[in-house]
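Dropping the structure in here first, questions after.
We show some of the complex, not the whole, and keep each chain where it was.
First chain written, first letter: the chains are A and B, and each begins at residue 1.
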Amino acid sequence: MMDTLAIGDAKLGSRLILGTGGATSLDALERAITASGTELVTVALRRFGHHTHGLLGLLERLGVGVLPNTAGCYTAADACWTARMAREAFATDWIKLEVIGDERTLLPDGVELLRATEELVADGFTVLPYTSDDPILARRLADAGAAAVMPAGSPIGSGLGVGNPHHIALIREMVSCPVILDAGIGTASDAAIAMELGCDAVLVASAVTRAIEPELMAGAMRHAVIAGRLARLAGRIPRRFHAHASTSESGRAV
Amino acid sequence: MMDTLAIGDAKLGSRLILGTGGATSLDALERAITASGTELVTVALRRFGHHTHGLLGLLERLGVGVLPNTAGCYTAADACWTARMAREAFATDWIKLEVIGDERTLLPDGVELLRATEELVADGFTVLPYTSDDPILARRLADAGAAAVMPAGSPIGSGLGVGNPHHIALIREMVSCPVILDAGIGTASDAAIAMELGCDAVLVASAVTRAIEPELMAGAMRHAVIAGRLARLAGRIPRRFHAHASTSESGRAV
């Protein structure tokens, strides 16, 4: 099935995006990337240094795209500066835009985020803002020209999954750009749920890199995203309070 | 990965079992079976008739095993009689034992079920009882010699998923035979959740056969069961109230 995901001018065959933070070694990361089937991996500019060369070489060798992020930025100004540095460093105008509002929850600051999105869109970036699950803010980001919106399921690294499925479903209704569930995924079913709610892709970092067996979890996420996507396309049965016999006498052909 | 599931004297490569009820045509069923990757399909003896020949021929052609069930039985005596008829009709001593307690919920009657399990085990059957999610009852069925226990996630055909994850996790702790989540699955994430809770397999019928696109949902379930199994084996990250930066400065190798 050619069920590709179009973001900006790119087309992705895999709907799973992997974060590299938390990986215990380049070797472990390589095995996780391969098991995940991902075609796009995030890298923090703030972590750019001698380690990064090995990482970029690995991604190039695996044929995986790089999505720089602005992790660690707390203001629009800081995030825009970081985005421009990343454009130089990684030779891409794609940016996963993070403007954090609080260091304990790492939740985004919507006001600063919108400001930075407007500025970077005007500057020619393909902007993917990491946002809260506030549907109105997501729509404003989309209206401001975001190439995709990336609502948090729950705080980064919390493993709490999709805290408010209703909000994710509302975001899906309210924007026409791709919706990528970012942050909070703890295990495979969380990723499947996100896709069933209508997300176009899922970003996973800690859930894979910090799992006891990252390679197995990467494979789990690969299958979960496919499962959720197919289920969304398939059209699920309605929920019923009582039973509905599958073997009722009426209306069956077999 | 040779992650086979042993039940009785059989080994299964797929951990997804498919029910045939609700399929709109033999052709639709064939496509669903193929997309699901299942190796075991349930068939109701009560539906044995001229239609069944086509079904059995199909299953034989696809190389898929038959698991007869006693759907429609309300007493231990009725279920045991039906099991013996099924043994003749399908030439197998495997039986998915259903003793229904109520026609609106189709939930099992535990007292009758335990009685029938004891009788059929003594009679040489490989008994897979469809039970409630009561952990104590599940353990009694296992102690009585059930080859696997099949707790309901929620009422048959309800699509409500795993109504009580805590009970399924307790059952996993309390029995040593395989646990197969049966009934109530509505979509892919429900199947993944069941596997993450420690179930060894999942049985799905209406969720596939009554989906708008059964073949797509069959594929979704195939991936969901693999995803949940891998996630269970991988060992998920713990849940945290606050964030946990994946890109913290400390303790990272990449």
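Here is the rule we use: a residue touches a chain if its C-beta (ideal position, glycine included) is under 8 Å from a C-beta of that chain, and two chains touch if they have at least 3 such contacts.
All values reported here derive from a predicted model rather than from experimental measurement.
*Asks:* Fill in the total copies of the single sequence across the complete complex, 2 being in place.
*Replies:* My count of identical chains over the entire file-defined complex is 4.
The working rule: only the chains that are shown with their structure count from here on.
*Asks:* Whole-Å distance, chain A centre to chain B centre, using C-alpha means?
*Replies:* Roughly 32 Å separates the two chain centres.
*Asks:* What residues of chain A sit close enough to touch chain B in their complex?
*Replies:* Of all residues in chain A, those touching chain B are 19-26, 29, 44, 46-47, 51, 54-55, 71-72, 104-107, 155-160, 186-189, 191-193, 196, 205-207, 209-214, 216-217, 219-224, 226-231, 233-248, 252-254.
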